[in-house]
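For this view, one protein chain was removed and the others were kept in their places.
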Amino acid sequence: MKVIDCPHIGKRPMSEFVYGHEVREMPKPSEASDKEWADYVFSRDGAPGVKKEWWHHVPSGIWFVFERDTLTDKFIRLVDIAEVQYEL
Amino acid sequence: MSYRLQEQPFEWIDRSKTVNIEVEGRPMRGFEGDTISSTMLANGVIHMGRSFKYHRIRGPFTFANHDINALFENADKTHVRGDVELAEDGLKLKGANTIGGIAKDKFRHLSLLSRFLVVGFYYKGLFKPRFLRPFYERIIRESAGLGKVDLNWRGGRKSKRYGFCDVLVIGAGPAGMAAAKAAAESGAQVMLVDENAQIGGSLDYQYANDASVADTRSELKEAVLNNENIEVHTSSVAVGWYTDNWMPINTPNGIIKVRAEQVVMATGLFEQPSIFHKNDVPGVMMASAAQRMIARYAIKPCEVAAMVVANEDGYRAALDLLKAGVKINAIADLEDHEDRGDLAKQVKAQGVQIYDHHGIYEVEGKDRVTSATLCPLNASGELDTSRKTTVPCDGVMMSVGWAPATHMLFQCKADIKYDATIGQFRAQSLPEGMFAAGRVNGVFDIKDQIADGAGAGQQAAAAAKGESADVQRPEPTKVRQSHEYPIFSHPKAKNFLDYDEDIQLKDYINAAKEGFDNIELIKRFSTNGMGPSQGKHSNMNGIRILAKHTGKSIDETGSTTARPMFHPTPVGHLGGRRFRAERVTPMQESHVAHKAVFMEAGAWLRPEYYDTEATRTESIHAEVNAVRTGLGIIDVSTLGKIEVFGPDAPEVMDRICTMRMSNMKIGMTRYALVVDEAGVITDDGVVVRYADDHFYYTTTTGSSDPAFRTLQKQILEWGLKAEAVNRTGQLQAMNLAGPLARQKLAPLTDIDLSEEAFPYLAARTGTMYGKPVTLARVGFVGELGYEIHCLSGDAAEIWDNLLRDCADAGIRPFGVEAQRLLRLEKGHVIVTQDTDGLTNPYEAGMPWAVHMKKDFFIGKRSLEILKPLQARKLMGFMFPESYSGGTPKECHLLIKDGELNGRITSVSYSPTFNRYLGLAYVDDMNANVGDAVNVRLDDGALVEAELVSLPFYDPEGKRQTCDVDGTEEKVA
Partner (left out) sequence: MKNLKLEKAQNLEMWHVRGQAAPAAIASLSCGAPEMFKINSFGDFGFTTATGATEFYLVDEKDGSVAAELKAKAGDADTFMFPRQDALFVLSGEGWKDMMLRVSAFNFKAADDSGYITANMAGVSVWFRVNSTDPNKVLFGCDPSYGHYLYETLCDVIKEVAAL
């Protein structure tokens, strides 16, 4: 099974992780129309490509964000949490 | 007549030790190291089984576990593979696919019906003619399947383990041994795996008489067996390739789950048959099968042989046969023996008649081969049956081609293409982490094989270090090794493509003609390659036939997807040891002592009820009554417990809950509801505020881990200055509930329990029995009660002490079922019981929980959209006390005017009200308290209940102060 190379904990098998879904930007609720909001809540981009994803390593409790090419299933880089933080 | 030869140089048998087995009641003697098949052959028995469909008599064929002609069963095992399983002293076997024994099998005349058993007949016969269906069904039920399952079998599990190495080499033949040696010498930790009982591979049977490799053989074996950096596993099979070189190896002692930095596949080839009339009669076998018989078990394959060959390997085998004393009456070479090199010359020099451009057309014999008929090939590659040469023989050996064992190369997505020069599929390029060496790589000459292995080993070892090695690898052979089409039709058919499934050439072609002309479809319709051998001796010919029929190239025809497992793997090995983590609370021993009947709640074990009365229901009702009238205590340690603190803690709580939390008073609790982005309820719990920046949040048992990890992620995403700590297992909790709770608890704690000091819904910290505790007055079960939170290490003591110190009050531990009933009488919602995948707070009757004035909380925007769309509501219902109909259950539907009108989410017989009551979704916003609803029971009967207001019990909440107000009756 897939191995993910992480900082601090090294190379770990996928079985030690919980997938936290793609990093998505929440539109400002007060500015989004009902349709735009529903699209954010229910639709996902299923096309393969390079995506930022949340990955949770269960034994250590660490949340990571990685960039992964979902077509080739290759992990490309670790993403700094600051890149995915947002203010309301 | 003894079929046993004199000692062979690399034989696997130990002639000093005999073994005695019984096959179908007949005793047979062999040597230690003999397989079941070789023992039978040594005793002159060539009949090994009956074929799957037509129950044709069968003998040894590949002798390499690439066919199931020799399939047996015994008391312990359903499928014993005679060609590879060792004959052990005392083994008693019978044929796997017979009724009445191999010789007198009841179905042995089935092939007379074969013209009715056309390809796909299982499928077709079940449609029409319908009147024949019972006939088909009976026949199929009796004859289908291979062997009988012993329903009393309690087979053993073999524990799995993990394994790690730098280089995993699969196959310990010449290339594999060379790879392992080279990798180890380059500093790598190596694992070497071979499915055979001994290492050596083809060096020991195909090249047994080749003097030029004598030194290399001993050098390689010694190097491999004596190098402490090479871990050797024999009788072990790599069952599949999974991402990042994750390869399970099935050993006799269980599966090793290996993570290899680099893998070298040196898996070799499967010999392929020529297809001609009666190519399955006992005595017809692969040339390599004969070589294994001779070299490993010193068995003479037959007295007189005929051969059909298309490569040099065939002549090597012929020399081995001649050396073993077999007379060869004819060799049909599908091409020209002059192109086969020196070995062919040697065979000819020994006086063997070689027929160039000839194939075998048919074979005679019922129980054994008696003769073979050769015909010349015409210009279009067909046999010219006007010119026949028939020779007597009792054995026919085929050496017309090979198919590579590329399964795992397909699985790792190597780019595999048909190499028309050699006549086999070969990987053109390999992904990182994977190497191939030897014949599977298209390298045939024995010295090249070894050099190829060594080169691959070096490269793999370097790659494991993140380096590269500059190594010259030999080129693949330029000599054709497999004939393009050694396949010949015959008016009487019985020319088999797949021996496991009894598929004849015409069956396969008819399948293509019926439109199943795609390689994946034709496999499923014809069942070619679907037997236990999974196409090892039939896939390649199948591809050749389909390509020819459709006029496409082999590459265009393609190959079916090779999936794990490479060989069938025992269920007991796949199962291994169970690691099923279980969580228990510190009060476990006490629960057991009090006769708890446990239930699983996720990974937790919780007391469902305590088995103190005559029936389960009576026990649960007794517990409910204890809480309503006296004192009960429940272990709620499984609740999720999360501490949230830091300057932004109030903001965090406001964002995750639907109600405002930041205005909570210190020392108070508040019910918390959590919805997801879609506005759907996901969790609820109670929050205690310890300080301005410190909250203690309990969640439902099942969601503690997901709730915590989601919270961590949210705090990260929002960049807020707050921290969350998951204390679910670190703290324990118990709920002491009942009108006597305050009175009994007060002397046991230093916390002031008076109504003024500690009102309903407040929380206080202090000690009990000298241990730090938090007490919270929460209302879940509807009685005066205190939820006691303490450290794990103190919990059992506090619990035991409470049971002791409150014994005079008649304290009873109560379980999950009683708790569910108690809260139902209060109309309290249980998330995931009374809510489903779509329920929002409005539907669940909790509009008061949604504070839209907050700037933001998760789900707010969605709830704004959903509020006006509400189409159902959760309501309470009651049956009359006199009700005597069937039992109403969860998920029973509400029906109105013949249409669906809702469903029950919770229902129980309430001992407090002496009637059934519960909660249900009513799909009618105009439904009112007092309306009747119709519930459809299991048997379809419609029974009536009444919608009532909630809560059923103590609507004014008087029970929380009943001990100080003087109200003693239970309020119904």
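Here are some notes:
For reference, chains read A and B in written order, and residue numbers begin at 1 within each chain.
Following the convention adopted for this analysis, contacts are C-beta pairs under 8 Å (C-beta built on N, C-alpha and C of every residue); 3 or more make two chains touch, one makes a residue touch a chain.
Keep in mind that what you see is a predicted model, and the values were worked out from it rather than measured.
Contact with the omitted chain, checked across B:D215, B:E582, B:D939 or B:E956, is made by B:E582. Taking the complete complex into account, B:K721 is the one of B:K92, B:R387 or B:K721 that touches the chain left out. For the chain left out of this panel, the touching residue among B:A103, B:L521 or B:L791 is B:L791. When the full complex is taken into account, the listed residue touching the unshown chain is B:G163, out of B:G163, B:P282, B:P474 or B:P951. Summary of contacts with the chain left out: across B:G575, B:G729 or B:G766, the touching residue is B:G729. For subunit A, the residues in touch with the chain missing from this view are 8-10, 12-13, 15-16, 57-62.
Residues 159, 161-164, 257, 259, 577, 579-586, 588, 604, 637, 643, 645-646, 721, 723, 725, 727-730, 791-793 are the ones on subunit B that touch the missing chain.
Quick note on the criterion: only the chains that are shown with their structure count from here on.
Within the complex, the subunit A residues that touch subunit B are 1-3, 13, 18, 20, 29, 32, 34, 37-38, 40-42, 54, 56, 61, 63, 73, 81-82, 84-88.
Only residues 242-244, 246, 259, 677-678, 709, 712-713, 716-719, 726, 855-856, 860-862, 865 of subunit B touch subunit A when the two sit together in their complex.
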